[in-house]
Each structure stands twice: as C-alpha cells, then as structure tokens.
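Okay, so here's the structure we're looking at.
All protein chains of the complex are present and in place, except for one that has been dropped.
The chains carry the letters A, B and C, assigned in the order they are written, with residues numbered from 1 in each.
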Amino acid sequence: MIELALDVVSWVLLAVGGACVLIGGIGGLRLPNFYTRIHAASLTDTMATLLIFVGMMLQSGLSLATLKLFAIMLFLLLTGPTATYALANAALLSGLKPEGDTGQSKHGENTQP
Amino acid sequence: MKLLELLGYYNYWVFAVVLTVGLYAVIRKRNLIKKLIGLSIFQSAVFLLYITMDKVEGGTAPIIQKGVPDQVFSNPLPQVLILTAIVVGVSTLALGLAMVVRIKESYGTIEEHEILGAD
Amino acid sequence: MTFMEHLPALQVVVPMLSAPLIVLLQPRGLAWAGATAAGLASFAIAIALAMAVLDGQTQVYAMGGWAAPYGIALEVDAFSALVLLLVTGAGAAALLAARVSVDRQIEPERQPLFYAAWLLGLAGLAGIVVSADAFNIFVFMEISSLASYILIAGGPDRRALPAVFKYLIMGTIGATFYLIGVGLIYMMTGTLNLADMQARIGDVVALNPILVAAGFITIGLALKAAVFPLHVWLPNAYTHAPHMVTVFLAACATKVALYVLIRFDSMVFQDRLSDHEFQFTLFALPLAVLGILVASSVAMFEGHLKRLLATSSVAQIGYILLGASFVSEAGITASAMHMFNHALAKGGLFLAVACLAFHFRDLRLSELGGAARRMPLTCAALVVCGLSLIGVPGTAGFISKWLLITAALESGLWGWSLVAVILVSSLMAVVYIWRIVEALYFQQASAEGDTSFAEAPLQLLLVTWAVALLNIFFGLFPHLPLALANGSAALLVGGAP
Partner (left out) sequence: MIYVFALFLLTLLVITAVAIVRTENLFVAVMLTSIFSLLMAANFFILDAADVALTEAAVGAGVTTVIFLSALALTGDWEKPRPGGRTVALGTVGVLAMLLIYASFDKPRLGDPEAPVHQHVAPWYLEKTPEYMDIPNVVTAILSSFRGYDTLGEVFVVFAACIGVLFILGVKPARQTAAAPQPVSGLRHHLIPQVVGRLLVPFIVLFGLYVQFHGEYGPGGGFQAGAIIATGVILYALLEGEAEALRAVPRSVLLALVVGGALLYGAVGVVCMLKGGAFLDYSVLAADPVFGQQLGILVIEAGVGMAVCGALLSIFHAFAARESMT
C-alpha cells in the first residue's frame, strides 16, 4: 500500500515538474524582451529541478542513488539562480536597458550606465 | 516493421548531415573562428560514427559488476578510440585559436579575404 | 628481452620522452645540445634497425606485452626501415646545422619550446612509420602535424601565420578523413591491426563501406601528402617557415604520408578487392602526371627562391606517386628510391638556402646577384644538389629517375607516353635550376651590395657540404637504399612474407 502511494506521489511530482519545464520553455519563447525571458528560464532552474529531483528520490528509495540525487539537486539549486543573476548583471552592465526604465530607479540614485 | 528497419540507419544519416554541415562551414565561411567552429563540428560527427558502432541491443555500459551473471555489454573499443580523438580535437582547436589571436594582432582582422589582400 | 629487441619501441620513445626534458633546459644553447643528442640517438637506432632488416629479420614488437590484434604491434620491415633512415637522418642533420640559423630567427627564451616541438615532430613521424596499427598511425599523425604547425608558426615573418592556419585546417580535415576511413574498415572487419585487417577484408560481403573507406583514406592521405590538386597549403607554409624547419619538413614530412598511403593501398586494399588495382592506378596516375607537369611549369616562372623549391617539391611528390601508381615491383622500388633521393637533394638545396639567408635578407632571385663571388662554397653545394634534383648521371637523382623510366616501360601500353612525361619534366627541372644558377653566378651584384667574401657559419656549411657529398655518394654506390627499396617492393607487391 505504502509502495503504491509513494509511486503515485512521485509520478505526480514528476508530472508537475515536467509541466514547469514546459512552461519555462514556452515563456522563454513568447516573452518580449531579455529580462522577462530570464524569469521564465529561472523557473525551470528552481521549481522544476526541485520537483523532478524529489520525485526521482522517491522512486529510488533509501539508497546511494538517493544521496547522489540530493547532491546534484543541491548543486543545481546553488548554481542556477547565481547564473541567472550573473547573466542579468552582465546584460545591465553592457547597457541593455530594461523596458520603461528612465535611468531613475525608485530610490533616486542613477542605475549604472 | 519497415520504418523500424530504416530507423536503424538514422544514426548514419545524421553522421552524414552533421559532417557535411561542418565541412560546409569550413569551406564557405571566411571568418577564421567560424572555420574553427566548423572544424570542431566536422570532428564531432566522426565521434558519432564510432560510438554508433558500439551499441548492442539491450547492452549496458562495459562495466563488469562482480556478482551479476551473464550481462550483455556494449563494445568498449570504439569508446577508447573516441576518448583519444576528443582530446586531439581540443588540442588542434587550442593551437588554431592561438594562431587566430596572433593573426588578429599582426593583421588587425580575422577575415580571410582581408588577410590575403594585405600581403 | 635484450636491448636489440627493444629497438622499435626505443625509436619512438627516445625522441618523445626527451621533448619534455628539453622544455626544462632554459640556459642558452643547452636546449639545442639536448635536442641534437636525442636526434642523433634516434638516427643511430634507425641505422641499427636498418642493419637488422638488411640481414633478414623484420622486427615485430608487441607493445605492452599484448599480442597483435588485441594490443598495438610495431613492425619494422624494409620499407619502414628506409623511411625511418630518411626521417631520422633529415631530423638529425637539420638539428646539427640548426643552432646558428635558429639563433637569428627565434628569441632565446622561446628556443626550448621550439626544440621540444622539433623532437615531438621527429617522434611523431617515427611513430607513424614504425606502427602497424591503423588508429595508432592516426594518433602519431596528429602529434607530427601539431609539431609541424608549431614549428612553421615560429618564424619572425608575419605571413607564416595565415599560411600555417590554412595548413592546420587542411591537415586536420585530411586526418579526420583518414579517421573516417579507418572507422569504416573497423566497422566491417572488427580489427585495427593492419595485417589482421588484410586477412579479414577478403571475406567482407558488403563491399560498399570498404570502397567508401578506401576513398576517404586515399583523399585524406593525399591531403596530408600534398598530392597535386590538394597541395595548395605547401608552397606558402614552406616558404614562410624558419629556414631550418623547411629543411626538416621538406625532406620527410610529406613522404611519411605517402608511405602510409602506399602501405594502406598495397597491403590492405590490394589483393582482396577485385579490381582495386585498376581503380588505384586510375586515381593515382593522372594526378601524378598532372602534378609533375603543372608544378614543374609553375616552378619555372617562380620569382622567390624558397617558393620555387617548395613548388618543385610538389612535382617530386608527383614522381613518387607515379612510381606507386604502377602497382608493380619495379614501380614501388622506384618510388621508395625517389623518396630517399629527393630527401637528399631537396634537403641539401634548402640547407644552401639557409646559408644564403645569412647574407641576403631578401631571397628573391632578382636580389641574389653576385652571390657566387661572396659565398662560393654555398653556391657550389647548391649546384651539386640541383644536379641531383634534375637527375644528372652520377648523382642520387639519376638512380631513381632511371628506375622510374624502367618501371614505366614495364607498365605496358602507357609506357612510352610516361617516359616522355618524365623527360619533359626533367627538362623543366633543368630550366628552373638554371634560372637559380644564372641568378647566383652571372647576375650583377645590386649596386649597394658589398662583394666582400662572407661565407655562412662553418657549422651550417659543413652539414650542407656533407649532404651534397652524400648526394654524389648515393649516386655512385646506391646498393644500401636499393636493397631496402627492393626488399620493400617484394614485401608490398611481390607477396613475400
């Protein structure tokens, strides 16, 4: 009985994780400019990774594979957002202006040129 | 069944297409770095040809677990050859890029027609 | 295992392992001394191997202790012994003479890297000749190619860089074509050892991949060996390379690729594929004839001395391929002999060019006026090697031209037209050698050039004269290379064990 429940839960998690990846992909295509597309891409980096890896860990039960899966998940959760941050920062530095930004951010100090 | 029959040759067709895409880039493009990219694609196609050979239906990677009785393994030899070929490809690429940097410094351009014009 | 049995392995290991050591020898001149010692050691090993082969024992060496089809086997027979002598001889001679010329062209702190690359090139070429495993030949072909790219790109001349980049692109495409060919043969026969491949290729039912593999290997190696339509990289690469590098590469680099082409086509494809002999002749003969005629005519009108000699190299490669395309014992003997004699003649000529470069910044023929009065010994050596290139009786070139003509006559109906081609191209060779002699001896020195007696440094001059005298010696007493050439012909085509 427990086995069935675990399987069902992991299948649900994997399905939702897959859906998140799909949404991220579609977002990456449809959204207008660079900064909005990064939001879509980072969706697959964080939410989808979490769901898919937890789903897989349930499948492999208590074994060395689960430990390895946990390590990979940790690595992805660390590097994903950092990469997105570095990407956005580099874009801003090289002068790609976000939409509707008149150079005056809310706190009055000028965003770097 | 006919489609599955043809599917067995799909790898070789992809090898042929990627090989010709790489060769086209090397012949056609005049930017030296684009030529080197074309060259690395050209070499990657050959790796695909070798590794397509080693797959055995239902076989696993050639790592012999102790206890498990009669396992079916894929062929290890093409993998050894391709390990060597990958590193050869990277070495040639590194040398090519060093030359492109020196050409840029002495000629100021990395477009082949401008370089030939300069001499 | 006694020391003598280790020789095939030592032939490659000695230059290869001394390359990293030389990188560490920073103080001046030490790098050159180390490299020359390693070069001479490998030449001595090659001589010992040749002696062993001459009295009948072809050396087979199972690398790592594993038998042939499973491990990698090295094999030194008559043909590889001849080419080994050629490679290590050219390498050692060029290294001996290199110190003065390289000091002028390459900064001292980069010289250890330069000499390490030189030894890697030597080890790569020796590795190709000694190996009997198809994939192993690819690996060592890459080592020798990378080393020759480094050597050519070393010079002060900025035009060397685009030339060597083109050579890198075409050389890598050639090596990858060769890799595809070996892959296809491995796919159909399941083995990589050359002898094993020859045994198993007969009972392959589906011939298509084997024919495609034959095409790929032949085109790949033709690219590497600068056979006529695919030779565009050679003139520029050899012209703008440092002078001593041109001496080393012109003498042996392209010949090793031809060695692999001949060994593959006569060992692996020949006797089993039904009409392959005809196909090989159909492919190689026209290319060789075209190469000889077109390259010789281009050389006649070439202004720069080094580019003239480089273009004439393409014609000489055409001779070697012409001999191989007869696929007869006489043909293979002629092409093996011409490999040896051309290395001697062209090596001597480029050594003389290196001597000339000491006092003449610009090597164009129009600028070389009055060279004979200023550098009589160098010009005399240049004339001797030029005569050997033409094939004047009494010099080494004559022997191989004579063998080529007899092989052409034996080859049946096309014989006479080929003899005509050989004679016409020899006449063209006379013309372009005469143009050099006329520029050196009879042209007036340009106005401000001083005509004081100023010879090249002694070390370089001695080696140049040694090679010139060798040209004459092997013209009069050719039995050493001839014996090896006959042995290789018997082995490859005659079906001897």
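Here is the rule we use: contacts are C-beta pairs under 8 Å (C-beta built on N, C-alpha and C of every residue); 3 or more make two chains touch, one makes a residue touch a chain.
Quick caveat, the model's predicted, so the values are computed rather than measured.
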Listed by label, the shown chains touching the absent chain are A, B, C
Kindly state which of the options C:142, C:302, C:329 or C:367 is in contact with the chain not pictured.
-> C:142
Which residue, C:23, C:392 or C:466, contacts the hidden chain when the whole complex is considered?
-> C:23
In terms of residues, what is the contact footprint of the unshown chain on subunit B?
-> 4-5, 7-25, 27-31, 33-34, 37-38, 40-41, 44, 47-48, 51-66, 72-84, 86-88, 90-95, 97-102, 104-106, 109-111
Omitted-chain footprint on subunit A covers residues 75, 78-79, 82, 85-86, 89
Missing-partner contacts on subunit C, residue numbers | 1, 6, 9, 13, 16-17, 19-21, 23-24, 61-66, 69-72, 107, 109-110, 113-114, 116-117, 120, 123, 127, 135-136, 139-140, 142-143, 146-147, 149-150, 153-154, 184, 186-192, 200, 204, 206-209, 211-212
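In the analysis below, only the chains that are shown with their structure count from here on.
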Chains most often in contact, by C-beta pairs | B-C
Indicate the whole-number Å distance between the mean C-alpha point of subunit B and the mean C-alpha point of subunit C.
-> 29
If you average the CA atoms of subunit A and of subunit B, how many Å lie between those two points?
-> 31
What residues of subunit C sit close enough to touch subunit B in their complex?
-> 135, 138-139, 142, 146, 149-150, 153, 158-159, 161-162, 164-165, 168-169, 172-173, 176, 179-180, 183, 186-187, 192
Note which residues of subunit B are touching subunit C in the complex, please.
-> 19, 23, 26, 32, 35, 39, 42-43, 46, 49-50, 53, 77-78, 81, 84-85, 88, 91-92, 95-96, 99-100, 102-103, 106-107, 112, 115-116, 119
